[in-house]
Each structure stands twice: as C-alpha cells, then as structure tokens.
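Input: a single structure, listed below in structure tokens.
With one protein chain removed, the remaining protein chains of the complex are shown where they sit.
Labels run A, B, C and D following the written order; every chain starts at residue 1.
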Amino acid sequence: MNAIIISALMGVLMMFTSIITSNKQVIKNVALIALLFLLVGNIVDTYNIFSIKVDTKGMLSFGKFGLYFNTLIIAATTIFVLLSGNEIVKTGDYAADYFALIFFVLCGIAILSSFNNLLMMFLGVEIMSIPLYILTGSAKKNLKSNEASLKYFLMGAFSTGIMLMGIALMYGATGSFGIQAIKLVDNELSFTKVMQTPLLEVIGLLLVYAAMLFKVSAAPFHFWAPDVYDGAPSAFASFMATIVKAAGFIALINLFFLKAVELHYLWKMVTVLVIITTLIIGNITAVFQQSVKRMLAYSSIAHAGFMMFALYAQNDIAKEGILIYTVAYSLATIGLFAILAKMDDYSLEGYNGMAKTQPLLAFANAIFLLSLAGIPLTVGFFAKYYMLAAVLKFSGGFGLFLTITGVVFAAVSVYYYFRVLQAMYFKEGDAKVADVTVGFKLGLMLCIAAIIFFGIFPDVLLAWFYF
Amino acid sequence: MNNLIYLVPLLPLIGFLINGLGRKHLSKPLIATIGSGTILLSFIISIVLFFDIKATGGKVITAFTFINADAFKIDFSFQLDNLSSLFLLIITGIGFLIHLYSAAYMDEEKPDHYARYFAYLNLFVFSMLLLVMGANYVIMYIGWEGVALCSYLLIGFWFKNDNYNYAANKAFIMNRVGDLGFVLAIFWLLTKTGTVSFNELFTDATLAKLSTTDITAITLLLFIGGASKSAQIPLYTWLPDAMAGPTPISALIHAATMVTAGIYMIARSNILYSMSEVTQHIIAILGIATAFFSATIAIKQNDIKKVLAYSTVSQLGYMFLALGVGAYTGAVFHVMTHAFFKALLFLGAGSVIYALHHEQDIRNMGGLKKKMPITHLTFLLACLAIAGIPPFSGFFSKDEILAVAFAKNPIYWVLGVATSILTAFYMFRLYATTFLGKYRGTDEQAKHIHESPKTMTIPLIILAVFSVIAGFVGVPTVLGGSHQLHQYLSPVLSAEKVFHLEHSTEYMLMGITVALAVIAIFYAINKYSKKPELNEPSGLGKILANKWYVDELYDAIIVKPVLALGSFLKNIIEKSGIDALVNNVGTFVQYAARQLRLVQTGQVAGYIMMMVLAIVVFVLLWFYDASILKLIGKLFY
Amino acid sequence: MNLVHILFWFLSALTLFSALMVILSKNPVHSVLWLILVFFAISGHYVLLNAQFLAIVNLIVYAGAIMVLFLFVIMLLNLNKETEPKKNVWMKLAGTIAGGCFLISVTNVIYNAQTSSAELVNKTTLMGKGSIGLIENLGKTLFTDYVIPFEISSVLFLSAMVGAVIIGKKK
Amino acid sequence: MISVLLILIPLIAGILTFFIKSNSASKQWSVVSSLAVLVITLLGIFVYNKGNYLNYDVNWITTLGSRFTTSMDGMSKLLCLLTAISFPAIFIATYKNEYKNASQFYGLMLLCQAGLMGVFVAADALLFYFFWELALIPIYFLCSTWGGEKRIAATFKFFVYTFLGSLLMLIGIIYLYYKTPHHSFAMTDFYALQLSAKEQGFVFWLFFIAFAIKMPIFPFHTWQPDTYEQSTTAATIVLSAVMVKMGVFAIIRWIVPVLPLAVSHNASIVIILSVTGMLYASFIAIRQDDIKRLIAYSSIAHIGLMCAAIFAMNGIGLKGVMLQMFSHGINVMGLWIVAEAVELKTGTRKFSELGGLAQKMPILAMLFLVMILANVSLPLTSSFVGEFLMLGGLFRYSMYATAVAGICIILVVTYSLNMMRKMFFGNTVSITENVGEATNNVQWVLAVLAIIIIVFGVYPQPLIDLTRDTVLFITGK
Partner (left out) sequence: MPIQYYIYLALALFCIGIVGVLTRRNAIIVFMCIELMLNAVNLLLVAFSQMHQNAVYATNKVTSAGIEGQLFVFFIMVVAAAEVSVGLAIIVMLYRNTRSVDINFLNRLKN
C-alpha cells in the first residue's frame, strides 16, 4: 500500500513544487528525491519494516511478487529520470506537472501490481493511461505529438470500452468482480466441453485479455504503439515503451496466474497465436525502419512478444522471468532512448561514426543493443533465457514450437539492432550528439554496469526474488 | 647391427637436413659431397646388412610406436629381410651413382638451387628407403607418399617453367589416386585383421580372418596403388610427363626406384596376391596391356627422354605381368636388371642432353658416336640389355618372365614377345637416330659437343658393367645356372609359383624371342642410322606420336568434367543455390518488412478495425473451431 | 405483456434508434442531441431496473455535464455544420461489417450460452423491486467496502485535471 | 585452477588493453599476455596435469543450478594448447601490421581468446553457452571493423547465422536442464541423463544445427567463405584455426555423450551431409581463384571429414578427430599467415595474378610448401595421422563413405598444388617482380608451426595419448 499512497502524495507534491519554484533543475532533483523516497517506501514495505496497512476489503492484495515488481519499476523510473530528466523538463512549460503525472502513472502501476478485483484493475489501468495520453501530447506545438496523443487517446478509450464490456460479462457470469471468482472449468479439449465452459465468462475474459493486450501492444492490438512512440517526446516514449509496458504485463499476470484459473488449452492456443503474430510483426517490421526511434518502437512490440511467453507458461519461472525481463528491457531501452533524445538525427545515418565522436555513448548504446538482442554477459540474455525456460518447463504442447519461433525471431531482431551497431562502429560518419552532462554519463555507466553485472551474476537479482 | 639399420634411412635424412637448411651457406662441392656421401655411407651399410641378412635371415626392429589408437596399433618399425635388403642395395647403390652423376650434371645451377636439388634427392632416397624398409603397410605408405612428394618436387625442380609444374602436379595427383586405393586397403586390413604389420599379417591365423572377397578387394585396392605408382594402365600418363625433371631424376626416380615401388609392394604382399586369382588375372592383363601399349607409343616419340619413359612404362608392364602370373622373383629380378640398364639409359641420355645443352629432340641429334665414345658405348650396352640380347642382364630377367607367362597363358607370351620386338625396335631407333649417322645440328653447336666429365662417365661405366653382368645372378637352370636370386628371395616370396616347362620349349621360346629381337634391332639400325625420321608422322604414326590421344581423352572425360562440375557448383549451386537461399531468407525478411510496414497506415479506424477483427477471430477460434484447433493441436502435442 | 415489458421494448427501440442516429447524423450537433436521447432512454432502463440513483446520475453526469461539454467544444471549434467530407464508402462498409461480425459472433455465443450450455436459462432481472439502487444503500457500500477505489479515483481526477490544464492551456 | 587462469588472463588483459593508448604498447602487452597463457597451458598439460590443478568449481548462479565449473580433459588440453599457440603466433606473425585503433584490435583478440578457452574448459552447459557467445562477439567486431570492402555484410551474415544456431542450442540446453533430476547444468548431470529416443531426436537437431553452423557443415557453410575473405587475416586465423574447432569440440563434448541414441540414429544423415559437403567444397575449391576463399573451402572439406568421423562413433575416429582438430588448426594457421604475408607484399589475393614468388621469397615458399603438404595430409605431417585415423574410423562405419571421402584426398591435392603452382612457381609477373622476402616474424612463426607439424607427424603418440581419457569416456558410454 505504501507505493500507492506515497506515489499519489508525491504526485501532489510535484504539482505544488511548480508553485514554489520554476527552476527546472530543482524540479528534477525534487522528483528524483521523491522517487528515491518512493523507492525506499516500497522497499520497507517489501520487508514489512514499515507498511501502511489499510483494509482494502479484498480489493488489493500485496504479494511479494507485486512489491518486487514495484521496486523494479520505481528503480527503473529513477534511472529514467536520471537519464532523461533534462529531456522531460525541456519538453514544455509544465516540468513539475510532468513529474506529477509520472507519479500518478506509478500509482496506477502499483495498483496494477496488487489488484485483486477487476474494479481496481480498471482503475489502475485508467490511472496509468490518462496521464500517458497527456504526456504523449505534451509537446504541444509538435503536430506529431498532437497526433500521437489523439490516436493513443481514441484507441485507449476504445480499448477501455472493450475491457469494460469484458468485465461486465464476467460480472454477469460470476456475480463478483473479484478475480478469485474467475473459473474456467475444463482443461481438456473437446468440442462439447468447450461449449460447457461458462461462456459469458470466457468471452468476457477474452475481451479483457484483448484490452490488456492492447496495453502491452501485442499484435494485432499493437498498431498504436509505433505511431505513439514515434510521435511522443522521446523521453515519454521511453517511459511508455518500458515501464508502462511492463505494468501491462504485471496486470496480465495478476489476472491470469491465479491458481483458480487453470487456463484452458484453447486459451494457450490464442496466446500462441498472439505471440507469434507479435513476434512476426514486431521483428519483421522493425527490420526496415530508417528511424531508430521507430525501430525501437517496433522492437518494443517484439519484446512484448517475448514477454508474452510468460503468459503462455504461467508458472513461477515465468513470473521471475517477467521481473528480470523488466529489468533487462527497461534498462536497455531507457538508455537507448536517453541517448536517442540527445541526437540531432533519429535516423540510422545519424548514428554513423558515433564510435569516434562519442565513444562512451556508442559503447553504452552497443551494450544496450546487445542486451536487447539477448547476448550473454548482458542481463538481456537472462531475460530471454527465462522466457524460454518458462515455456520449456512443461515440455510438450506448443512449447518447443513456440521457443523455436521465438529464437528465430530473436535472430531477426539481431538484424535491426546490429544495424545501429554497424552504423556506430563500422560506418564513417559524423554523428551529432548534443552535449551531455557528467551526470548523464555517470547514469549511463551505471546502466552499463548494471546490465553487465546482472548479466554475469544474475544471482544477485535472482536470489532476491526467488520464490 | 640393429642400430646400423636405423642409419640407412637416417643418413639421407641428415643429408637432406644439412643441405636443405644450409643451402644459403654451403659451397657446391660441399653440397655434393654431403649429398652423395650420405648415400654412399648408406650404401656401404646396406652392403654390410645385406651380408648380415644373408647369413642370419630377416629381422624386424621397432623404433617407436607411431600410432596407438584403440584398434590401430602401428609401430614405426623396419623390416630387413632378403627382399628389402636387395632393394636397399639397388636404391642406395644406384642412388649413389646418380648423386655422383648429378654433381656434374647440375653444375650450372646456383648454389642454393644446387643444394635444394641434393636435399630433395636425399629426401627421396630417405623416403624410398622408408618404403622398402617399412615393416608394415603404414610405414610403407609413408615412404610411398614421400617418394611421390619428392617426385613432385623434383619434376618441378625448374619451377619457372609452368609446363614442368603441370607435370609435377599431374604426377602427384595421379599418385594420389593410387594412394587412395592403398589407404583403403590398409583400412580394410586393419578392420578385418587388426594389423598391417607384414610379420603378423602373413600368418595363416591372420589370413584366415579374411574372406575371399576381402582378399580380392584388398589386393585390388593395393593394386590401384601399385598401378599408379608404377605407371600402369590407366594411371600411367604421369610418367612420361615426369620427364620434365632433371635427367638424373628420371633415371633414379622414374626408372630405377620409385616406379618399382608398386612391384615391390605387390611382391611384398605376394602371399595375399597368390590367394586371389581374380586380382592376378587383372594384374597380368593390365600389365601386358601396358607393356604392349606403351611400347607402341615409344616407337614414334622423338624426345629422347620420352622414348625412355614409355620404355620404362612398358618394362614396368612386364614386371606386372610377372606379378600377375605369380613369378614374383621374375618381377624383382627384372626390377633389378631394369634398374641398372634403364638408369644407364637415362644417364646416357642425360649425358647427351648435357653435351647438347639441353637439347632433347633426337631429330636434332645424330652422329654422336664419335664425339661421346663412353656415352655411346654404355648406351649401346644398355640398349642391348633392354632388348633382351643374351648375355646381357635384360635377357635373363625378361626370359624368365616370358617363360612363366607362356606357362600360364600363351597369349601373354605372344604379347610379351611382341612387346619385346617393339622394345628392341624403338630402342635401336633411338640409338641409331642419336648416335649414328650425321650430326643434324649447326656446326657451331657441333664444335661444343664433347664427352661429359668424369663424375658423369664413371657412373655410366659402373652401371654399364652391371647392366651386362647383373643377369647372372638369375641364370635359369635351363641355361645351367642355379638362379641364385630365386634361392635368395625364396624365404620372402614364399607364394612364388613354380612352373615347369620342358627344356626344349624354353629353348624354343628363348630362340624365338632373341631372334625376333635381333631382327628388329637390325631393321631399326638400318632404317634410322642413315635416314632418320624427321617429318611429322601421319596416319597410325601420328596417333602413336600423339600417344593414342590418351591425354586428350583423360582431359575430356575427367579433367574437363571435374572442372566443369567445380564451376557449376561454385557459380550455380553455391551462388544461386545455397547462398541465394540463405540470402533470400534475408531478402524475404526485408521484403516482408516493407510490405508489413504498409499495414501501419496511420489510420485510427483501420487500427481499430484490426483490433475488432482480431477479437472476432479469437471468439470464433474459441467457440466455433474447436475441432480445427484440435487438429492443429495434435500436430504439436 | 405488462407495462414493464412495453416500456422495455419501447426504450430499447428508442435507445437503438437514437444510437443509430448518432452515427448516421451528418451534423455533429445532431449527433450530440441524439446521444443525449440515448442517455435518456438508458436512464429509463435504469428506472425500470430499479436503479433510480444511477438513472439520475446518468442524466446529470452524462446528459447534463458530459454532453454539454461535447456540445460546447463543437460550438467552440465551429463544427456545427455538415462539414464532414465523404468518407470512403469501402471504409464505411468495412467498418460496418467488422462491427457486424463482432455483434454476430458475440451474440451467437450468448445464444449458445442460453441454449447448449444452459448458462443463462432462467436468469432474469429484477424489475422495479429491491433496494440496492437506492442512494442510501449505494452510499453505504461506497463508503465502506468501496472506499479504496473511491479514494483512488481521486488520483484519476487529479491527473485528468492536471492533464486538462497542461493540454488545454493555450501556451 | 589452471583452467580458470586460462580464461582470466586473456580476459583481464583484454579489458585492460582497451585502455592502452599506445599502439606498440598494446601489441607488446598482448604478446606478453598470450605467451603467458601459452606457458600456463604447457604447464597445465605437462606439469600440473592432475585433476585438482586443472579443475575449478565455484558457485555461480545458484538459483538456476549453474556453477562455474571448469575442467580439462585430454581434448580440452589439446584445444587449449591450440588456442594458446595460435594467439601468440598471430600476434607475432602480424606484429608489423599496423591496425587502426590497435588497442581495440588487440583487446578484442584477447577477449576472443578468453571466450575460446572458456568454451574448451567449461563443464557447465550454461557456462559453455556463455563462453560460446563471448567468443562470438569479439570476433564479430574484429571482422567487421578491420577487413575488406564487404566485411560488414559478410560478417553480419556470419553473426546472425551463428547466433540463430546458438539460440537453438540454448533451447536444447534448457530442455536438458529440466530433464536433470535436480535441475542443473552440470556436464556430469547431462551425461547421466537417460532420455528417450524421441526426445534425444529433437534435442540432437537443436544442438547439431548450432554446431553445424559453426563448423560449418554443408549446407550451413555459406557464411564462411565470405567471412574469411572479408575479414582481416588475424581474425580469419582465429576463426578458422580455432573457432571452427569449437563446433567439432562441442559435438564431441555436448552431443555425443549426452544423446547417444540420437547420434547413432542420425549418424547416417550427418555422415552423408558431411561427406557431400566435403566433395562439394573440394570441387568448388578447385575453381577458386582467391587464396582466402580456397582455404575456406578446403577447411570446409576438412571439417566435413572430422564431423563424419565423429559420427562413425568409434575410438579410432574420435582420436583422429581430436588430433586433427589440433593439427588442422596449426596447419591452417600457417596457410593464413602465408596468405597474409603474400597479400601484404603484393596487394592481391588472386593467385591467377601472382606467380614466381618462389624466386622472390624462397623461404616462405618452402614453409608454405610444408603447410600445403600438411593440408593434403602427407605422411609425417601431423594432419596425416589425424586424417588416417579419421578415415580409418569412418571406414569401420561405412566403406563407401570412406571411399567418397577419399576422393577428397585426391581433390585436395589438386587444388592445393594448383595454388602452390600459381602463386609460387612459374615466372614472375609484374606484381611479384619487386617483392622481397616476408618479415622475419612471419618466417619464424611459420618455422615453429612447421616444426610442430612435422614433430607431431613423426611422433603423434603424445597427442594421441592426450586424447585417451576423453575417448575412453565416450566410447565407454
């Protein structure tokens, strides 16, 4: 509960900061301190040192998993603010408000990581989404940003409608919004049995599923993602592509990892379809992108495909996997976007010869890309490893097929990640990068160190959330 | 005594190393001394060993374990017995003479090339010694390939000339064909019997492990090896081309020693060969065919060394005939006598070439009799020996083979005699064209012609002596001899078949052969001493001069198709096939990327429609297509 | 067929017709007005279902506040004309078909639910009775069991407020 | 402990090299470090060759059941030796070459060495996978940064290809991991697995494709000629002398003992593939005009034989393979060094444009001849012993396969000698007119390699003995 309350309070605090000061650096630093406070608040909650206890009437339940996830998310946000803070405050005139919105998003995520009730899920999703619509449109003079904002808003609202319809149908079937009430009776495949499953509930669940897939930008609900990430200011695009996406997964996991939901064979079939479509669309479409930013948008879709493996597997490994994937993916993508935001030219050519002009940034980029590609010695490897392991744990079914498809597309993903690498290291050019501060460099080094450290000694991370 | 055995191959190796490594620093005389001296020492030791063996019998000594891997236990060991010590003498003896001869013959070379030459030559002797001393097939194989290598190096000794290099490559490659057979035979033996050591292999217990098929296959495979090394049909074409090397090389390698390796190997395996009728027939037929066939080619060759080369092929055919009919001693005997007179012939030819400043075409020679008396005389003796005129050495060995061939199958004999006549004819054609008549070069050239230096003539004389007398070690009983060679070799060549012909028959056979040869000789001298054949031949002659177009045939049916296949694979399969397949995957991905991008139209309505349709598909999948899903599921479960 | 039934059918027909008119009207202002009619009809349904409080709130919040806001914006942006250019007919058709597909597939499932799986057999709504729709009961539950979501929705409003300010300000 | 040192020294040295500014200092530094590795390897093989000195085991990722376990058996020792020899050889032979950003170059090389060593000593599947990739990344950068015109595309193909392969292997590893009783990656646990034939069947292919791409086996080979041709020679040497051995090594280490049923079941397919590939590559090699491409195809043919011999599944063949891994490494290294020296002097790799180099660089010609002879497996070169044993092993499996493989013995001579002839023999041409002898470094390195080739050709038994324990274990299984 700490995270929810503190983040909401911090949001309010940030709103008031703008009254006290208009110095953007101060605002940024306040936000950082607030984030650290939030982080500490969540950690003390995790270890039961100090936690605000509120009777939630069973609407929220705070498990270790959700708390770990919150910690990671808040930490990732801290790094995000550390690296992209200057970009955030530069976006418009409302620096403090942007941070406030980010805190509200975190509040929504904290709800999503602990909801026990479809109402809370709905609220969480909305609390998370509405600030994002605004953040997307925060570059007010930028037509792309406007357009992205409206697109995101319309489609988001539509998916909310879908989700609500689903929730309504489920409510009709079970008479409750509690997720424990969800039950899909049969695991076996036969036509008659399929017809005997609680149809209202199933169709409701399907609709909720579809709406949540929209949030995590899994194909074919992904269409908003490239446009929105492309149009949104880089800083917020990175926030959306990483932290928010991970939150979507946490919601899905909360919803579908219930013991009562012995998820159906057909359900897995649908999931496999989604995974494969996502992998294909994400990876293949990314191949031909000329803009690195847009490429990263598609890559985020591709990674959603990989994270969906966890949904297919529905086991403990998958849960841990989602956590480590969140770390790996967020660190790398935040870093990439942070550097991207400093670039003059978002196209591939813009990166040409970066290794010479900005060796540190190029090296950081390289490590991030390698991590995204899942090369060992980076934490990205363990992310992929866990996803494959989760699916393979119960061999049989589509598992092997799915993993093979997965790795084939992982190889495709190398193609577009390495194009950036090639541009930076092997092509002649004069990459223009805005001046970077020492703090930024330190932040990058922190990221690199984390990626490599967790890549070699993942035990530090794993032992922490091994359950 | 045992340590002496090691010295025999070791000394040439040392010579090789000294000359090879010190080639920049050593002076020519020193090089020659080291080169020849090591061989001389080997020769002396070989003589000592020869008598030792004669007295005490064969022995096997093991230097170290070469390979010991599971079932493959191969020792680096030497076998010295009657057969190998005889070969040792031939190799080191003739080898020494040729080293000596080379010292003068190669005098024009720069010191480092001179050293290189001697190094190669020593290496060759070393390899050849390994070949004959090896106590198992693997060591023999090592020598076997070693001599091929040296042959390659020496044929291409003058590497500036690309034709020579081609010839060298050809020799190596063709030898490799045989090596493949050899090595497969080794594997076969190892697989079936677990040993390749002669002593263990040629026991009844071990041989009993081999079925008839095994033996036939093994012997045939070994024969492929032998045929390639000893230039038998169909693998003989490299040998005439090998004449590109310096003439002493031709004498040593391509006449006296290396090319007889096949005979040595089959003689060594006589027990195996005697167990397979089929192989023996094949060997005999191919042998006599080679003998006759190459003799016909030799008739029309104008390059002095080419004539000798085809003659060598022909004589090797004889030896194979002998092997095929089971006359192993005869084969070895002919190897020995042939070594002398053919080495002599080549060295003589070398002397001529040396005198004429690398002129090899006999049409430009003639009348050298007076200018080069020693060369002439020794050459004549050698010609007589090869023509099989009694009492020269060639007569005895050839006679023995023909006699056994007659006993086995008169057709062999008929062809053998025909070959013999051809041999006499072309040898004396060569002799007459070269030494008799008038010199056909310019006067200026004629002035410079002189007899070769002593280091060259002395080997000629020594070889001439042996060409004359070597036959007497194998005088057959019919001529009152006791065939000492036969007795000497009998412990090793235990599978020798003994044929008993009536003495009268033998006399008759000898008579016919000799008479016909003599007629051929006179005809040839008569025909060519006055009016040598200078024009381009026509008709059959042209075909013969062009070696029956075998090279062209091989080129058409083997070389060209291989190259074409190579190009096809390289340009079509690799580029447009496999590589294209791999690249097309990439291209396809890129194509798909470009197409899939278009789905992202930027239209909100379109996006939402996709979402709606996706939901519809989910619903339909879920509720209406369970049976289809079941089907798909089955595929993966 | 009693009054409830008649009212139900009448309100349903009105709802659907008005809804159709919302999407068919060329003039945005007309659409807004039709939508308000839909809300009224739905409020009627709420009354039938004995959810009186919701019926009122629906009218106040939706028809009153939200739709006025819409109208206001339309007026502000000066869109009160039949300005919408012809949309591609195919797109319209495709959209209709997609929506139709959705409707058919889902209703078919519901139909199945009441026929083959008997899930919905004998499930009826309570019409005009019961007390859960009363403000007293709703309020009690809202401030006891549902206090957490209630509080949390304040965050939602906060963010919406901040957002509206950020976005809406001219500068 | 030694096995860890073998990884750590190049790893640390490599990382440090990146920070050395001066080119010559980084050169010297890497030579010293690689020589140190060589010394330690030799110590490990000859002096401290007992288990405790070599093995190392420490907790790594406890939660996943993966340990940092390294051990060295005979095969590891042999390949570590090869790796340890090759790096100083490369550094010394190319000492005179000036690389742009030398410190990066040498740093990457050393990292690559660390990866290779790791692959050869890892006794834990996950660790193995790590090093497998660690070796790949530096070589990718090496090949892409320094090299020919089309290097980026070529090496990229190589990278994607191998990366796909290794991911497939990862699936296999994870699959096996779940089959172990206590969920561990330990090699010993993998060896103890008793899987059904069906399971072994698909795991086999997951592994095999990864290794087949690395080796490479026809038809997965197309990356190889392009990459060899385009990358800088130092990188090519690492690739072809050592890295392709990773594939062969991995088959022996991770497929054969773990999936015996699948191996025997699929042996015929693999052998047919390998032998086809041998013929195919040999025929193509005949028509090559580029030194590097020729060596590449020749290498494919040799590797094909190794692969076939492994799947013949007998001690003879396996010993031959291990021996040949070493001797082919040494041999091909020599070939590349010569190719590099010639290219450096003449500026071309097309041997149709060359000729008569033997007059200009006689010593190099001699040394090249030794390498060529080793390439054609002439007796008394170490390759002969390997090839002899391999063919012998293969013969026990199938006479016909051996016979077809044997055809390559003929073809290899054809193209090798052809290359020799065109490059070194004949008359000089304009390019080669003014060429001098190769540098002393090159000559010395080649001489040492030649000595290794001949010494182990005459007396191969020490190497064979070295492989005994590995083979005994595998055949025992």
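Please note the rule applied: contacts are C-beta pairs under 8 Å (C-beta built on N, C-alpha and C of every residue); 3 or more make two chains touch, one makes a residue touch a chain.
Computed from a predicted model, the values in this text were never measured in an experiment.
S.K.: For the chain that is not shown, enumerate the shown chains it touches in the whole assembly.
M.R.: A, B, C
S.K.: Since one chain isn't shown, list which residues of chain A touch it in the complete complex.
M.R.: 119, 122-123, 126, 130, 133-134, 137, 140-141, 143-144, 146-151, 153-154, 157-158, 160-161, 164-165, 167-169, 171-172, 175-177, 226-228, 230-231
S.K.: Could you please point out the chain B residues that touch the chain left off the display?
M.R.: Residues of chain B in touch with the missing chain: 597-598, 600-605, 608-609, 612.
S.K.: Over the whole complex, note the residues of chain C touching the chain we left out.
M.R.: 4-5, 8, 12, 15-16, 19-20, 22-23, 28, 31-32, 35, 38-39, 42, 45-46, 49-51, 53-54, 57-58, 61-62, 65-66, 69-70, 73-74, 76-77, 79, 84-85, 87, 91-92, 94-96, 98-100, 102-103, 106-107, 110-111, 114, 120, 123-127, 129-133, 137-138, 141-142, 145-146, 149, 153, 156-157, 159-161, 163-164, 167-168, 170
Definition applied: only the chains that are shown with their structure count from here on.
S.K.: I'd like the Å distance between the centres of chain B and chain C, where a centre is the mean of that chain's Cα atoms.
M.R.: It comes to 100 Å between the two C-alpha centres.
S.K.: Centre to centre, by mean C-alpha position, how many angstrom separate chain B and chain D?
M.R.: That pair's centroid distance is 36 Å.
S.K.: Out of chain B, which residues touch more than one other chain, so two or more?
M.R.: Only 586, 606, 613, 615, 619, 623 qualify.
S.K.: Counting only residues that touch at least 2 other chains, which ones in chain A make the list?
M.R.: 195, 199, 203, 400, 415
S.K.: Pairwise, which chains touch?
M.R.: So, checking each combination of chains, I get A-B, A-C, A-D, B-C, B-D as the touching pairs.
S.K.: Spell out the residues on chain B that touch chain A in their complex, using ranges where they run on.
M.R.: Touch list, chain B to chain A: 586, 589-590, 592-594, 596-597, 599-600, 602, 604, 606-608, 610-611, 613-615, 618-619, 621-623, 626-627, 629-630, 632-633, 636-637.
S.K.: Considering the complex alone, what residue numbers of chain D touch chain A?
M.R.: Checking each residue of chain D against chain A gives 59-64, 129-130, 133-134, 137, 141, 144-145, 151-152, 156, 159-160, 163-164, 167-168, 170-171, 174-175, 177-178, 202.
S.K.: In the complex, go through chain A and note every residue touching chain C.
M.R.: Where chain A meets chain C, its residues are 4, 8, 11-12, 15, 54, 56-57, 59-60, 92-94, 97-98, 100-101, 104, 107-108, 111, 119-120, 123, 126-127, 130-131, 133-134, 137-138, 140, 149, 173, 195-200, 203.
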